[in-house]
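For reference, the structure is listed below as structure tokens.
Here the complex is missing a single protein chain, while all its other protein chains stay put.
Moving on, here comes chain A:
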């Protein structure tokens, strides 16, 4: 009898452990988020003070995207999403890009009006000028980055699925 072949793990234990790891991941994110807010409050809106938290946010996001694409999970996520939602995943990606661009435009517009304008008329002028300029800059860039990332991840993920199921005709 091959002892190694019949090695069975208790899947309930593994499942529960994975749930705990997931909670730890969320906990780390929550702590980083609180830390960013606290540092902005203490030191002002400066990125150099929150560089570590930003690296954690971006590295985790990029790592998940790469691994999900490599394992074909991204295609599964898109398939599950599109079968349940009225809007396709791709449409939502574009909408998120546009919405983020608008939010950034509003943020910079308000910031400009509050911090740099002196008269009420100047405030309105500064707000709309910065808002429009920010939107013209951020919306195309964000949409482009998100659509390119989506397309690349989907392509890689579809390829992984095809490789996994390649000797399976259906």
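To be clear about the criterion, a residue touches a chain if its C-beta (ideal position, glycine included) is under 8 Å from a C-beta of that chain, and two chains touch if they have at least 3 such contacts; residues count from 1.
One rule holds for everything that comes next: contacts and distances are computed from a predicted model.
Visitor: When one chain of this assembly is omitted, its UniProt record names it as which of these: "CheY-like chemotaxis protein", "Phenylacetate-CoA oxygenase subunit PaaC", "Helix-turn-helix domain-containing protein" or "Probable membrane transporter protein"?
Guide: Not shown, but named in UniProt as "Helix-turn-helix domain-containing protein".
Visitor: Which residues does chain A use to touch the chain missing from this display?
Guide: Missing-chain contacts on chain A: residues 72, 75-76, 79-80, 83, 161, 164-165, 167-168, 170.
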